[in-house]
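Report on the following structure.
Heads up, one of the protein chains got dropped from this complex, but the rest are sitting where they should.
== chain A ==
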Amino acid sequence: MAGAGGGNDIQWCFSQVKGAVDDDVAEADIISTVEFNHSGELLATGDKGGRVVIFQQEQENKTQTHSRGEYNVYSTFQSHEPEFDYLKSLEIEEKINKIRWLPQKNAAQFLLSTNDKTIKLWKISERDKRPEGYNLKEEDGRYRDPTTVTTLRVPVFRPMDLMVEASPRRIFANAHTYHINSISINSDYETYLSADDLRINLWHLEITDRSFNIVDIKPANMEELTEVITAAEFHPNSCNTFVYSSSKGTIRLCDMRASALCDRHSKLFEEPEDPSNRSFFSEIISSISDVKFSHSGRYMMTRDYLSVKIWDLNMENRPVETYQVHEYLRSKLCSLYENDCIFDKFECCWNGSDSVVMTGSYNNFFRMFDRNTKRDITLEASRENNKPRTVLKPRKVCASGKRKKDEISVDSLDFNKKILHTAWHPKENIIAVATTNNLYIFQDKVN
């Protein structure tokens, strides 16, 4: 598999794993989103309990030439709390659906995190100095009696242990009736969009009391509802362009210059259905769970239940590449429907050079597809390989027939162990893979 550095195959090695070891997973610890920041130095995760944990990469150590810096906890904060909408008797989950980083403009870092209803802009700043020597205050903060002050001094900054503080700077609330599934920051770095099942809103990062509705697919008669919005993203370069995917397997590209309400798409990407694959569940598995533009902006990738598709923005009638993630599940759709796995929303991601794409699967497997060599690989995120720099062994699922040694049969896959969220460092071959409650970090082998 070609890496960012050249045509040689990458060998992926275990680097770190974060999270509890025990099998009994607390629901609040289930990881619900993973995102690198623009430099790759920071890695944020959100969980079902509404917490955000940010890891920071150590500065590269000159002596440690055989591995890149490790990621250590940098900041942890409670982003969202459970809420109750009394008017509708509706509980609002605190689960973090998405985190998106803003590009760094000053010493502080900013990210957007969202649950089903509310988006928050968090400022993460470091404090490593504090003023000491106040005249009217003791060191512990108590006020001194002014009459006891006989001399004056100038307070000075003294170093202190690094403290990372997260504070909510903006709260964007009450704009979504349905569950928010996506947020995406515009390339103008001033606005961002948030998408729920039926609507997409455009916000300005500075303004919290209003947003513009730019897409509304809610039918006048809800009984006529046939599709919902499943994901949305701004184009990485064109600040007027965004796409949204639907539960019917279509992607619409919209241009905000065309009209204020972008209900009419500029482009509609849809692949005709293969009639031979028709089943009760065809509609479910064609629902797109994630859409991501390539870094170049020329392509976009969509993930549906069984495959990953790469679309050229210039061609609407079919994808340019299709990769089967776990085609062996096609014959198991009924069971997967029963156990709800068919509704799992897998995400996908590009590597920094847009040459490789990655997505997750079951049994803690994740898959990578090299667009150039057309080779693919299946790897497993497991604590069994948890010695640093252990090269991961490719895995193989045996769909039917004789199972070779080291292969796993479809029936022995653990469908409770699913990898829904993965992220690729924007510049390096470092990946973050989230199992249910653990975060694995893998790196390519550096010789």
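Here, a residue touches a chain if its C-beta (ideal position, glycine included) is under 8 Å from a C-beta of that chain, and two chains touch if they have at least 3 such contacts; residues count from 1.
Criterion: contacts and distances are computed from a predicted model.
Taking the options "Proteasome subunit beta", "Immediate early response gene 5 protein", "General transcription and DNA repair factor IIH helicase subunit XPD" or "COMM domain-containing protein 4-like" in turn, only "Immediate early response gene 5 protein" matches the UniProt protein name of the chain that is not displayed. Note that of A:109, A:194 or A:247, the residue touching the chain absent from this view is A:247. Considering the full assembly, A:287 is the residue among A:287, A:361, A:422 or A:438 that touches the omitted chain. For the chain left out of this panel, the touching residue among A:161, A:224, A:384 or A:411 is A:224.
Of the options A:273, A:327 or A:406, the residue whose C-beta touches the omitted chain is A:273. Contact between chain A and the unshown chain involves residues 85-93, 95, 116, 177-179, 181, 197-198, 218-219, 221-228, 230, 247-249, 273, 278-284, 286-287, 334, 337-338, 340, 343.
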